[in-house]
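Of the protein chains in this complex, one is absent; all others appear in place.
Order of writing sets the chain letters: A, B and C. Residues in each chain are counted from 1.
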Amino acid sequence: MASLGRLGILTAGGDCAGLNAVISAAVKYGTRLGYSFVGFKRGWEGVLSPMDYMTLDARAVSGIAHTGGTILHTTNRGRFAAKKGTGEGKGIPREILEEAKRNLSSLGVDGLIVIGGDGSLSGARQLGEAGVRVIGVPKTIDNDLAATEQTFGFSTAVNVAVEALDRVHTTATSHDRVIFVEVMGRNAGWIALKSGLAGTADAILLPEFPFTLRGLVDYLRARKATGGNSAVVVVAEGAKLGEHVAAEGSGASEELHYGGIAHAIMAAVERAAPGEFEMRVNIVGHIQRGGSPNARDRNLGQSYGVAAIDAYHRGESSVMVSLNNNTIVTVPLLDATSRLKMVEESSLELATAAKLGVFISDRMS
Amino acid sequence: MASLGRLGILTAGGDCAGLNAVISAAVKYGTRLGYSFVGFKRGWEGVLSPMDYMTLDARAVSGIAHTGGTILHTTNRGRFAAKKGTGEGKGIPREILEEAKRNLSSLGVDGLIVIGGDGSLSGARQLGEAGVRVIGVPKTIDNDLAATEQTFGFSTAVNVAVEALDRVHTTATSHDRVIFVEVMGRNAGWIALKSGLAGTADAILLPEFPFTLRGLVDYLRARKATGGNSAVVVVAEGAKLGEHVAAEGSGASEELHYGGIAHAIMAAVERAAPGEFEMRVNIVGHIQRGGSPNARDRNLGQSYGVAAIDAYHRGESSVMVSLNNNTIVTVPLLDATSRLKMVEESSLELATAAKLGVFISDRMS
Amino acid sequence: MASLGRLGILTAGGDCAGLNAVISAAVKYGTRLGYSFVGFKRGWEGVLSPMDYMTLDARAVSGIAHTGGTILHTTNRGRFAAKKGTGEGKGIPREILEEAKRNLSSLGVDGLIVIGGDGSLSGARQLGEAGVRVIGVPKTIDNDLAATEQTFGFSTAVNVAVEALDRVHTTATSHDRVIFVEVMGRNAGWIALKSGLAGTADAILLPEFPFTLRGLVDYLRARKATGGNSAVVVVAEGAKLGEHVAAEGSGASEELHYGGIAHAIMAAVERAAPGEFEMRVNIVGHIQRGGSPNARDRNLGQSYGVAAIDAYHRGESSVMVSLNNNTIVTVPLLDATSRLKMVEESSLELATAAKLGVFISDRMS
Partner (left out) sequence: MASLGRLGILTAGGDCAGLNAVISAAVKYGTRLGYSFVGFKRGWEGVLSPMDYMTLDARAVSGIAHTGGTILHTTNRGRFAAKKGTGEGKGIPREILEEAKRNLSSLGVDGLIVIGGDGSLSGARQLGEAGVRVIGVPKTIDNDLAATEQTFGFSTAVNVAVEALDRVHTTATSHDRVIFVEVMGRNAGWIALKSGLAGTADAILLPEFPFTLRGLVDYLRARKATGGNSAVVVVAEGAKLGEHVAAEGSGASEELHYGGIAHAIMAAVERAAPGEFEMRVNIVGHIQRGGSPNARDRNLGQSYGVAAIDAYHRGESSVMVSLNNNTIVTVPLLDATSRLKMVEESSLELATAAKLGVFISDRMS
């Protein structure tokens, strides 16, 4: 088979379940078409000097689709990290872009598949503007990218959180405790919302819907008054106490770096209602990112991987593959990361939770 | 709170994961609105004389959303079973419909939530035409209903199949065996397709894409010739051997009642290529139906349960709740079950599988 | 069947997987023999005035053996809590014992099955001395009771920890991080040891084997020098930093109440080797206690439940059921909780881990 050229692949930003499914599918399909592959290690770091890469062929990606993490490693840090913002002087310095371009050229790499979040895709966009053919694959465990219907890793994270909730429920009930379970979600509360609803949480605290300490305490008291001695409260890591709390001097912020917002909220409840509730915190943590992806995330990763190659093969560049109505389309990288998808009052699961009496915020109770 | 009336709920047809999430959400939300509930046992049987039912309130549905099966029990059989077809004389006899209507009336039941497949919803439609207010909730583990984007239970079934595939893979590889794994899917092969792709099956045999024995054997031989000594073949229970096979006298059909189509296919391969492959069969079976639903199926069940009550509360009747673009809408029961959603060549996962070199049928290899 | 009398059952102390299996087996078997049962709620609290109890029969315990938690609820606190120590004035006040005795008598309860840890069994012993027939069932998630080979809940906790380790491994590797995973084990490190070995941790920090910060940092550096950029460190919650650490002013102790010892150790490593390692903490937490027990813990709980009834039926009292060489025997309650079973240098898994190069303490590396 005639060689169609050499493609690079990298994974950047926080890991999540499904990365290896993308890599595997891209390499398997691309190899069938006639491309060869190099995998750059630890995100963009592998593209910069000194380069760090490995050859990827069918053998190298055999048996990895169901595994967690990324065989290419990744990092949240490094010289290529895109600066926040879009104004002048923002973005990746020209000399870094040139270095990357030079290195890719020296390896004979014609194009680059970048699997990453908004920061990495913004970097990919700039590299594209500098003349490198790049295809982006969206990666955010929080599923908060407006430009695609779903990102891989999210479904697995929700299910890991639900398994934790199922286990926590029996211990909360047996001990008549209030247990705060902190899950991922800094800007968007999708993991908290979907896992909280599925795990029949009594309250779900989301970044998008600030609540007051008074509202939460009143809810827990009302619940207890009608025999609900135990409660499970799901807390997104970006959950926000509303203004009344600050006024009451919760002092939550300075404690955050120790164990997360859930500890701060528990402490605030204890101060507001001393001795009323026996409380505990459980932070689900990194196990939401790692481990074997579920069927949905494997399928999604596989389809993204194949679609990225298809897009490159069709001659596209500076685009991101995106799930849209059960097909994979491409959108310009310029639009890809510009808008976030937040939980709204009309979101199906939020409306469902509210109708079932779950506490979301003062206003919605 | 003023009582808004009494609603009946029943589950009919084969069980699947998420039924209790629907029941739980409907009863919790409905109770909050002011409705009371009776649950009829074992599908339509509970509505017919002698009636068999239980009172459903918040306490009765507490802690069931994450459990498998249905607290109302179900059956595939009984006097209410809709006859196949749509012509005159088809459908449920008038006297049975009248008996059901009389019984509902005698209990003061104003409306009925029917959670079931095409047969049960067809019965619901006829009861609706006879003057009973009915709301349908779609249930098919195969996810083959065109009128809704997804049915609950399907996602759990796919993941159960994938877990089986993950386990089977290591034993297939260790023994250099060809293992046929039979999964559910009589008319539509969605479970086989999605689990087979996620579970990196080497071949996926679907009801929608007949294959020939020669095509399958050639594929397995070609695979072995390039070092692929083991193979995992996912077989939908409705998988069809194409005409060439029959011509070769596979005699598959008469063996089907023993252990499923996978045994027949394995036997046919053995006859066509005696001693070439060490083969085994694993039938995943009923564990695809039972057990705790995953997050997706709980969420979907919860939203359907709430939406069914909303539809009734708005005054609708003879409609089915349906997932459409991340919201729940209603569609007339008349249209609800008329069209099936089959795997097509353009289906995202099928296209992905084919591009990755998975054997689907002679034509697609 | 002639009634043989009425027995009480209670669960006390922290919950763990398998409590319902004990309750279920005791009630099912006892009922077959001719006993009737009451279940006291929330441990000893249910025995004291005002009493809180429920009738237990075959129906009440149907379908609970595989569930987590305890249908009887439990508490770590309350008036019956045994004071630490064995001297005069220690133990449960006479008036509390008399109150419990009076209440049991008023309900016609002839004997009591107490499922609990050392505190609760010490209380049971005193109640026995006060004339009540009591049978103890050992419960400690840490499996640290010398008087029995194994306690239920332990095996499930180990497997929950291993699942977390499996997930954490992929993210540690992908990010080249050192991740500290904190698991249960205040006095004895069995959960940390067995899960750490099974989860191929690089270091396992146990209460029984103090280590120095220098030792740990040297180990991590040596590992990194030979290409081991990532590491997984399992930390028992009772892990002890040796004296050298205190001398270096780690100040670990004052931080402990925030997020556990793992945070303190991570902070100490950062102070000792600033910027050398990218580190994270994951605290597995209460999910080790809750949720469905695995096969081993169900079997063990079932056998203990049956054996407790057998012991009572034979006329024994003030004894605890105990696993010994694959049979259940009874030991005097007096001896039952007097000795702990700690990890020793000769323990099979510790010896295995040390031979595989796992860091345990300075001396053993």
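By definition in this document, contacts are C-beta pairs under 8 Å (C-beta built on N, C-alpha and C of every residue); 3 or more make two chains touch, one makes a residue touch a chain.
Keep in mind that this is a model prediction, so the values were computed, not measured.
Trainee: Taking the complete complex into account, tell me which visible chains touch the one left out.
Mentor: Looking at the complete complex, the unshown chain comes into contact with B, C.
Trainee: Write down which of C:51, C:146, C:198 or C:272 is the residue touching the left-out chain.
Mentor: C:198
Trainee: Check the options B:5, B:291, B:332 or B:357 and report the residue that touches the missing chain.
Mentor: Among B:5, B:291, B:332 or B:357, only B:291 touches the chain that is not shown.
Trainee: Which listed residue, C:70, C:103, C:302 or C:318, touches the chain dropped from view?
Mentor: With C:70, C:103, C:302 or C:318 as choices, the missing chain is touched by C:302.
Trainee: Would you write out the residues of chain C that touch the absent chain, in ascending order?
Mentor: Within chain C, the residues that touch the unshown chain are 25, 28-29, 32, 63, 65-66, 155, 158-159, 161-162, 166, 194-195, 197-200, 292, 294-296, 298-299, 302-303, 306, 310, 325-328, 348-349, 351-352, 355-357.
Trainee: Please give every residue of chain B in contact with the chain that is not shown.
Mentor: Those residues of chain B that touch the unshown chain are 11, 14-15, 19, 42, 67-70, 73-76, 160, 163-164, 166-176, 179, 255, 258-259, 263, 280-283, 285-287, 289-291.
We adopt the following convention: only the chains that are shown with their structure count from here on.
Trainee: Viewed as a graph of touching chains, is the assembly arranged as a line, ring, star, complete set, or other?
Mentor: Here the contact pattern is a line, an open path with two ends.
Trainee: Of all the other chains, whose mean CA position lies farthest from chain C?
Mentor: Taking each chain's C-alpha mean as its centre, the farthest from chain C is B.
Trainee: Nearest whole angstrom, what separates the Cα centre of chain B from the Cα centre of chain C?
Mentor: Each chain reduced to its C-alpha mean, chain B and chain C end up 42 Å apart.
Trainee: Roughly how far is chain A from chain C, centre to centre by C-alpha average, rounded to an integer in Å?
Mentor: 35
Trainee: Between chain A and chain B, what distance separates the C-alpha centroids? Give it in angstrom.
Mentor: Here chain A and chain B have centroids separated by 31 Å.
Trainee: Residues touching two or more other chains, restricted to chain A: which are they?
Mentor: Within chain A, residues 166 contact more than one other chain.
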